[in-house]
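Only a single protein chain was left out; the remaining protein chains are all shown in position.
Chain naming follows the written order as A and B, and within any one chain the residues start at number 1.
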Amino acid sequence: MKKRGKGIAVSFYGTGYGNGFPDVSTATIRLEDEGKISISVGATEVGQGAKTVLSQIGSEVLGIEIEDIVLINEDTSKTPDSGTAAASRQTYNTGNAVKIAMESFRKKLFEESKELLGLNTSIGLETKNKEVYLKMFPQKKTTFKEIAQKLKKQKRRLEATESFTAQTTEMDPETGQGAPYWPYTFNCYGVEVEVDTETGKVDIIRALCAQDVGRAMNPTMIEGQIDGGFAMGAGYALFEDLGLKEGRIKNNKFSKYIIPTALDLPEIEKFIIEDPESTGPFGAKGIGEPVMIPVAPAILNAIYNAVGVRILELPATPEKILQAIKSYGKV
Amino acid sequence: MNNYKNIGKNLLRVDGKQKVMGKTKYPQDIYMDDMLYGATLRSTEPHAYFKIDISEAEKLDGVVKILTHRDITGENRHGVLFKDHEVLCKEKVRRIGDPIAFVIAESPKKAKEAKKLIKIQYEKISAVFDPKEAMKENAPKIHDDSNIVYHYKCRKGNVEKGFKKCDVIVEREYKTSMVDHAFLQPESGLSYMEEDGTLVICAATQYPHFDQIEIADALGLPKERIKIINPAVGGAFGGREDITMQIHIGLGALLTGRPVKVCYDREESFYAHSKRHPLYMKYKTGADRTGKLIALEAEIIGDTGAYASWAVNVLRKSGVHATGPYEIDNVKIDSYAVYTNNPFCGAMRGFGATQIPVACEQQMDIIAEKLGISPVEIRLRNCFRKNSVTATGQVLVESVPLDKCIRIVSKRLFAESEMVWG
Partner (left out) sequence: MINIKLNVNGKDYDLEIEEDLRLIDLLRDRLGFTGTKEGCGEGECGACTVILEGKTVNSCLLLAIQAHGKEITTIEGIGKEDDLHPIQESFLENGAVQCGYCIPGMVLSAKALLDKNKNPTRKDIREAISGNLCRCTGYEKIVDSIEKASKILQQRGSESHEQL
């Protein structure tokens, strides 16, 4: 018999290194020869989209196209330290560093433009389409390329380096009191499962994910994170286990260590919840880890709702579920 | 709606086009002339002293060099928090998979062949695989000191008094499993010397600037002489925080003067990088008859295996998140990180906070059922909102849209009649 059940779970997650450890990201912005703008950061693209999001943040400040940004992050001899690509910290931390550095770069760009345009002050200058112009008299303008050419002739470089440090306090060693992380990211996931009472197999037939993001930098990429986090969470809940025996990993290949395939997952309804975080770049918070967290408990609660068994030990394999159903389930 | 030009827009991934064309270079896709290949000999015992004999292997035609602890030019140690890993074990192994020797040969085949000719004599010592056992004073010690790496304490209010006020108390024990990141790209790296004496290490890593320091210390070189090239990374999820092959290939290139490449297969990858900490979680949660949480007590034990990696930070994070996103006046949490002879655990997506809701969110449903209220109701009654105070005393001053998340999901998932359940 197949029985259905629904379950939800919520989570909060403090992003960043935490507990007072200096959580610093540094970014360097440079005007390149052809008027392109380079962003150098030590932030790794692990597939999460750091290159794209950091380019979006940087280009937004100058009002240019993302194609006019060159993002350099593959070489320690060319990049400043932007901390690790972990703790869901790159969008928030390095994003902030890029934003601040770009604002500082813009000031310098205005100073150069002031000279080039023969102005007394840089007040009222703006950027758009790789041009610097005077807002009250737009005919007064120069291009990023012209500025770059002038600098090249003078053998000078226009660049700005800035750092951002996230707030975190060390907790009291006896009471654990303190403000270890900031910002926190929240979410609620719901699933509906179908449990086969004869085999113990669980099918996830519906999934709903509401994810707080502060401000969405790139909704498609956020959805991609939610999908991926859901898949990893489903594997964690239902099949993944190294099968340790006296320190030996029994399941040390993909024929034995089972991760979800496209057939194991439902279509996922995703809700991106915006509530901008004032300390984040344009309001953004980290989401890379949070997207995985409520999946397993939501599934476990749904299994209980379906067949009345509480799986207290992961993973909720068919054998474990069947065993529990036989001893006390509500079938 | 905002007026941003690029923020909030579904701009195409900047590295996407190269990836769909298969042109993106991951470390294994990089080849150099005159390149040598490495193979790592790893421990097959979880806890043992050993003696190594490489004389036969060295004689094999095509073998250029076999690195052991004797060849290390700097400090034979590394680690993200404590330097408790050896680059190549000197006399003792603490887990199955500990690196003992690194064979460098003209082809991958020769390197593997030579590996088989290395003789290791183990003298087994007693091992411990259960973190609760490992916490006992007389347990075998993995490193010199106590196996308890870390203990985090969170104290708020008074749990004894709190539980007395509860109408319902739920006590359960939970356990999560040790799992792997299973990123699709197994570890691979290539190291070579540049003309000016810079040693280049090209490998997929999460934190190139930290690797640079660790490699420099292990090789005894100033960090300015080390350059990390971080080409495309085929997924990480925390599993590329710790050093794996970087120092081996760096040392190989430094000592042979030729480029050295290594590609782990999947089985080696399972042994090479960290794992997710399995947690034992003992929970006691109490609420009044309206479903308001009054007290929570939790003991959390995390098995970090043979090395600490990020264990301190991971179990700290478990402890800080142990209440779930709920305001509770009386809280007592103890979380521990413990060494055993298991594979080592470190960072993995959620970092100690992913395990927690397996316990605390099931506790919530159990309490709700006992009180005859719905899972939605109990969460809305207790969840963090703007200006809520966490168990560590932190004020959530802004951006706390949790109740909104709960309402949106529940409204779509449940029928009206299911919202009040029981």
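We adopt the following convention: a contact is a pair of C-beta atoms (placed from the backbone, for glycine too) under 8 Å apart; a residue touches a chain by one contact, two chains touch by 3 or more.
Everything quoted here is computed from the prediction, not taken from an experiment.
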Worksheet entry | Contact set of the excluded chain (shown chains only) | A, B
Item to complete: Write down which of A:54, A:195 or A:259 is the residue touching the left-out chain.
Response: A:259
Practice prompt. Please pick, from A:104, A:149 or A:220, the residue that touches the omitted chain in the full complex.
Written response: A:220
Worksheet entry | Selected residue (touches chain absent from view) among B:186, B:208 or B:375 | B:186
Worksheet, complete the sentence: Residue positions on chain A contacting the omitted chain are 46-49, 220-221, 223-224, 226-232, 253-255, 259-263, 265, 267-268
Response to the item:
Contact residues on chain B toward the hidden chain run 10, 12-13, 15-26, 28-29, 31, 181-186, 232-237, 263, 265-266
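Here is the rule we use: only the chains that are shown with their structure count from here on.
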Practice prompt. Quick one: which bits of chain B touch chain A in the complex? Just the residue numbers, please.
Written response: 4-15, 46-47, 95-97, 127, 129, 152-156, 172-180, 182, 198, 205-210, 212, 226-238, 240-241, 266-267, 270-271, 275, 313, 316-317, 319-321, 324-325, 333, 340-343, 347, 349-351, 353-354, 357-358, 360-362, 365-366, 375-376, 379, 383-384, 391-396, 398-402, 404-406, 408-410, 412-414, 418
Worksheet entry | chain A residues within the chain B interface of the complex | 6-14, 17-19, 42, 44-47, 49, 51-52, 55-57, 59-60, 63, 65-66, 71, 73-77, 79, 81-87, 171, 173-181, 183-184, 186-190, 192, 206, 208-212, 214-221, 229, 232-233, 235-236, 240-242, 244, 246-249, 252-254, 257, 259, 269, 271, 273, 275-278, 282-283, 285, 288-290, 292-294, 296-298, 300-301, 304, 310, 312-315
